[in-house]
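Structure first, commentary second.
With one protein chain withheld, the remaining protein chains of the complex are depicted in position.
Now for subunit A:
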Amino acid sequence: MIAKKSIKNLILAVLFALPLFATASGSSEKGEEKKFDVVEMIMHHIADSHEWHLWGEGEDAMTIPLPVILYTDNGLVTFLSNEFHHDDTGHHIVTKNGMNFVRNHGKIYQLNAGETSVKMEDHHITNGSKPLDFSITKNVASMFISIILILLIFTSIARSYKKSLVPTGFAGLMEPLIIFVRDDIAKSLIDEKKYMKYVPYLLTLFFFIWVNNLLGLVPTGANLTGNIATTMVLAVLTLLIVNFSGNANYWKHIFWMPGVPVPMKIILAPIEFVGIFTKPFALMIRLFANITAGHIIILSLVSLIFIFQWAGTPSMLLAIFIMILEFVVAFVQAYIFTFLTALFIGMAVEDAHH
């Protein structure tokens, strides 16, 4: 028991400490060369990227190259992101299929036909356009890792149940969460007869958000759930599921609210109609803002060291505290997103009881 506990503590300590070192090492050299720009460093860390940065700066940076997939007027173009040679200022030109590509501030531009050099005005490229970028970015790669992890975990749990109905090992750890989602989220919010239909989706949603929130806290990890695109997709799926599940009673409550006088019905209809969209919109913003804010706080506290030098070291304690808080937030946000999705579904499929 003691050995087990100390191993657990060690793992926790390493987990908490690593991202701090990782983010620190990512920017330390920069500080010596030029003035340390906190905003730029933080924005760089929470933004998506075409390569998986590990450490180092500029040409010395250690990164894992990821595939770039561009949909141009002349069809798909693919190449590895290391062809940009870590350039993010629009100077290094990559030529593929007779088209010239440059990268500027994380965006890939295709230079107009015939142009061989970049013309810039106020950091904006004037002689190029942005092709549709379907690259396997850091966030996409991280999501694939999370999906592989989730598949491995839950298919192995499913197999363990085939051997015995008694949960053992990892199944014992996950079963309370699965039952929690089934009973405390789905069953308590959605009609007794209809809830089982939505449980698989809610379970997937919950574990997808939770695992990706946690992966976002891992050193050098991506900020998938803190990206507005991810939360938008999840919110739109909630919107679609809720409205396609909506029964006559649900639509009646939106367009002709029962139990109120006719003038109120007319006033309430547009409000309720807008509500269809504001609910998932709030879901999108909530998850995005919570996770991104957490990352920004941790990075800010770590940045204090580069601003105040030795005097800034106590901020490490605060950073560790926020990191622990973020582990809680990772769970809570996954719970809230799933809970509210179930709540909206529950409202949409509820039978009339007036």
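Before moving on, here are some points about what is shown:
Please note the rule applied: a residue touches a chain if its C-beta (ideal position, glycine included) is under 8 Å from a C-beta of that chain, and two chains touch if they have at least 3 such contacts; residues count from 1.
Everything below uses one rule, namely that contacts and distances are computed from a predicted model.
For the omitted chain of this complex, the UniProt record lists the protein as "ATP synthase subunit b", which is one of "CoA-binding domain-containing protein", "ATP synthase subunit b", "Anti-sigma factor antagonist" or "Acetyl-coenzyme A carboxylase carboxyl transferase subunit beta". The residue touching the chain not shown here, chosen from A:201, A:256, A:281 or A:331, is A:201.
Touching the chain that is not shown, out of A:38, A:237 or A:320: A:237 (per the contact rule at the top). The missing chain, though absent from the display, is touched by one residue of A:76, A:113, A:151 or A:173; that residue is A:151. Although one chain is not displayed, subunit A still touches it through residues 43, 46-48, 69, 105-106, 132-137, 139-140, 143-144, 147, 150-151, 154-155, 157-159, 161-162, 165-166, 171, 175, 178-179, 182, 196, 199-201, 203-204, 208, 224, 227-230, 232-234, 237, 288, 292.
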